[in-house]
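Take a look at this one; I'll ask things after.
The complex appears here minus one protein chain, its other protein chains still in place.
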Amino acid sequence: MTTGTVEVVGVQKRFGDTVALEQVDFTVAAGEFVSLLGASGCGKSTLLRIVAGFESPSSGRVMISGRDITDWPPHRRPTNIVFQQGALFPHLNVFDNIAYSLKLRNWSRTRIAAKVEEMLALVRLDGFATRGPTELSGGQVQRVALARALAAEPSVLLLDEPLSALDQKLRQEMQLELRGIQKRLGATFVFVTHDQTEALVMSDRIAIMDRGKIVQVGTPREIYKRPASIFASSFIGQTNLLPGKTTAVAGTAVTVAVGADDPVEGLAAAPLAIGAAATLSVRPEAVRIATGEAAVGGVPATLSEIVYLGNSIRIGAVIGDGTLVWADLRDEEAAGLEIGDKVRLTWAPDAATVWEGAER
Amino acid sequence: MTTPSLGVRLDGRRLRLGAAARPLLPAGAYYAVFFAIPMASLFVLSFWRAKGFDLVPDVSLVNYEKIATSPLYHALLVRTVAIGLITSLIVVPIAFTLSYLMRFVFERWAQLILQLALISLFSGYLVRIYAWRTILGKQGLLNSTLEWLGIIDQPLEFLIYSNFATIITLTGLLIPLAVLPIYSSMANISRDHLEVARDLGSKRTHLVRTILVPMALPGIRTAFAFSFLLAAGDFVTPSLVGGTQGIMIGNVIADQFRGIGSNWPLGGALAFVTMALVLVIYFAVIRAIRWVTTW
Partner (left out) sequence: MVRANRPGVFAIGYLAAVLLLLYAPVVVIVLFSFADSPRLSLPIEGLTLDWYRNAFDNPLMGVAVRNSLILAVVSAVGCGTLGAAFAFGIVKMKRARLRGALLGASLLPAVVPLLVIGISLAVFFSALGLHQSLRNAAFGHILVCLPFVILTMNARLETFDFSVLEAARDLGASPFRAFRDITFPLIRPSILGAGLLAAALSLDEFVVTWFNIGSQQTLPVLVWGLMRRGIDPSINAVASVLMITMVALVIGSSLYGRRRR
């Protein structure tokens, strides 16, 4: 069965002289939850709108369930979209909003009522059928928008930052709920977001976009552990980026001189030459702090910040070249540390990724 | 059916622009037929000649020559432009001050005041002109009240059938039209702008000249265009309150079309000469405002 697959082949989009998408290739398998993640203006919404049919690509093709639908108008496409602000029809109540696509298909009244009932139950809004859109909270509006889109039984559901207008707590609830609904229906969801946590929590796979290009596609775990670029590593989660120079290369294991020419080890993202300018990325939770005379190896540093985060303590330390490196420690690990302490920063070699060149 | 396209770009884009422009077509066509073509016909007609009751197609400058060489028309044009200019130079500052007060002093009442201004605009064009005749007349409201109060013994003659009457009447008619654009362009000047300028040591007059006027300039320009063009082009006001000495070019133009001894080509030529003159002065004044307010 190929129903529900999405293939975007060589899609380009220009608006006048500005290039919104350059050469995007991208596939989604049936039943997959894929997030398009990127900062605003990276082209993620444009890509979604091209799949939905609201924009047509300047070149390239879009296939859904194996059929080329590039030239189809939005109302013929087997996709449905949930908009950022819901876009509920303000003059129709919840029932009529959800029933809209079914009425267009001339379903019988009883069949429509049953489907709407089912959808309302799915989004846990039983009993809301006669409410008007203005009588709903932000979360409820998005649930109705979801129910309205799902009622049309799309092969692919597109979601354009549907949770971004909600407050933090509600958003987290809705993330899990959306994920649950997607799993239950086994439907294909393409979800656009700028919120990396959201993408990590919900997705089977994440596509990171930057300046009109997809820069990495992978599972949340792959992307977090092995970001493919400096950009991806800094966009997903927090990371320390240390500029330096390679001093030894043995396969993927490289030694980089950072700080005041202090050698540390990491894994190369791509083959590197000795003596090349490089950037080493290491996540704060991978950084350990060694104190006392006995400590050897790692990078010498001076503690400059101690920030209490509740479940952990974030320590800032300045290394030889003035770069500030963050380390997240558990409460007991941080005991006794004072600002001004001379320490050494260490990490497991496979926790650090090394790229050629400087940060962007 | 093919849709006319406004696009000049490459094929794909052009089609889409055509589709987007479709709702514009009915009104666009209406403007073309009932605005552009009539204006063009009037322009063409202004080069024709009138022979008795007949119009003779021609490409002659005879009407324009008549206007250029007649001291009567010169005097009329000068008076028309002067009255238009004086009126707009009264209307725009009044509207500017009112907009300022609405924006920064009567903030809470601004919408109500705006509505009141709008409603007065719809209380009747002819009626409001006529009402001023009642107010300013020799035995009108103002004179009779002043006499009754013992301030004057004799009615003030200059109040009615004078340029004064024309100007005050036009002022009352045009203020609402000038307030709308000026107020809306002042909406994006915040209190902070003024505060910052004062903080930097700006005096009050300086503030008006360097902050308020330049920032509200788009609105001022529209207001000035409205008030100057409409005042200079009005013929109803001078004919009702301006008296025999107060006729403006509009009256002469109107007479060429609905009067005894009408001459359409001459009327058309007068209309275009007036509009051209008004436009030139309009741009000169705008340039002057800009020159005074920026440095």
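All chains are identified by letter, namely A and B, in their written order; residue positions are counted from 1 within each chain.
Heads up, the rule we're going with is that a residue touches a chain if its C-beta (ideal position, glycine included) is under 8 Å from a C-beta of that chain, and two chains touch if they have at least 3 such contacts.
Because the structure is predicted, anything quoted here is derived from the model rather than measured.
Q: Who touches the missing chain here, A:46, A:101, A:175 or A:255?
A: Of all options in A:46, A:101, A:175 or A:255, contact with the hidden chain holds for A:101.
Q: Looking beyond the chains shown, say which of A:120, A:136 or A:152 touches the absent one.
A: A:152
Q: Considering the entire assembly, which residues of chain A contact the chain that has been omitted?
A: Chain A touches the missing chain through residues 52-54, 73-75, 77, 79-81, 83-85, 87-91, 100-101, 104-105, 145, 148-149, 152.
Q: Where does chain B touch the missing chain, residue by residue?
A: With respect to the unshown chain, the touching residues of chain B are 20-24, 26-28, 30-31, 34-35, 37-39, 41-42, 45, 94, 97-98, 101, 104-107, 113, 115-120, 122-128, 130-135, 137, 139-141, 143-145, 148, 171-172, 175-176, 191, 194-195, 198, 204, 225-226, 229-230, 232-236, 240, 250, 253-254, 257-258, 264, 267-268, 271, 275.
As a convention for this text, only the chains that are shown with their structure count from here on.
Q: Just give me the whole-number Å value for how far the CA centre of chain A lies from that of chain B.
A: 58
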